[in-house]
Every structure is written in structure tokens, then in C-alpha cells.
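Here it is: the structure, laid out below.
After this line comes chain A, so read on.
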Amino acid sequence: MSASVTGGWDYVAGGYGATTVLLGGYVASLLRRRRVLARRLRVSGTPVPAAGEALPADGAGGDDR
Partner candidate 1 sequence: MWRDALLVAGKDLRVEARSRVTTNQVAPYALIVLFVFGFAFDQDQYVLTHIGPGLFWVAVLLCTLLAVQRSFSLEAADGARDGLRLSGLDGGGIFLGKAAAIAAQLVALEAVLAFGIVVLFGAHLAHPLLLLTTCALATVGLAAAGTVYGVMSAGLRVRETLLPLLLLPVAAPIVLGATQAWLAAVGLVTGSGWRWLTLLGAFAAMYLTIGVLAFGTLLEEA
Partner candidate 2 sequence: MTPSSRQRPGATSSRATRILGALTLAGLAVLAFLGLYVSPPDGLQGETVRLIYVHPASATMAYLGFGVCAVASIAFLWPRTRSYRWDRLAGASAEVGVAFCVVTIVSGSIWGRYSWGVWWTWDPRLTLTALLLAVFVGYLALRRTGGDPLGRAKRSAITALCCFVVVPVDHEATSWWVGLHQNDTLFRIGKSPLIHGWQLATMLLSFVVFTLLFAWMVLHRLAIESMESRLEDEGYVWAIAERRSESGPAPAGATASSASSGPLVAGPLPPVATSQRMVQEAPGSLLAPRPLPRERGEAGL
């Protein structure tokens, strides 16, 4: 396919750049929050749960009303 309309790379850069910055910033904030909390948990001597791991005895039924 030939490009009858050229240009627009600046918009592409803007769009990709903005997406990268926003999502990257969010991921960075996730990692930073995770690190801070993990440190606080270690200080209090509590095992740190892994991502996706359920908390112990987290009520699965209607028991923790």
C-alpha cells in the first residue's frame, strides 16, 4: 500500500509517548507502593503475600459478613 498522505509522525510520537508516559508512570507508582508496603511489612515481621496469592483464611463464602 502506498502512502498518499505522508507526515503525521509527530502525532504518532505524541500518542505513543503519552501512552508510554502514562502507563509507565502508573506501573512505576504500583511498584513504588509495593516496595514501600513490603518494607513496612518486613519491619513488622509479617510474611509478604505474593501477587495473586490469596490471604490466609480469607473468607470465601458468606462467612466474613
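Everything that follows uses one rule, which is that a residue touches a chain if its C-beta (ideal position, glycine included) is under 8 Å from a C-beta of that chain, and two chains touch if they have at least 3 such contacts; residues count from 1.
The candidates were selected such that all candidates are chains of the complex that A comes from, given by their letters.
Nothing here was measured: the structure is a model prediction, and the numbers come from that model.
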item	value
Touch assignment for chain A within the complex, options 1 or 2	2
Residues on chain A engaged by candidate 2 in the complex (per definition of touch)	1-9, 11-12, 14-16, 18-19, 22-23, 26-27, 30-31, 33-34, 37-38, 40-42, 44-65
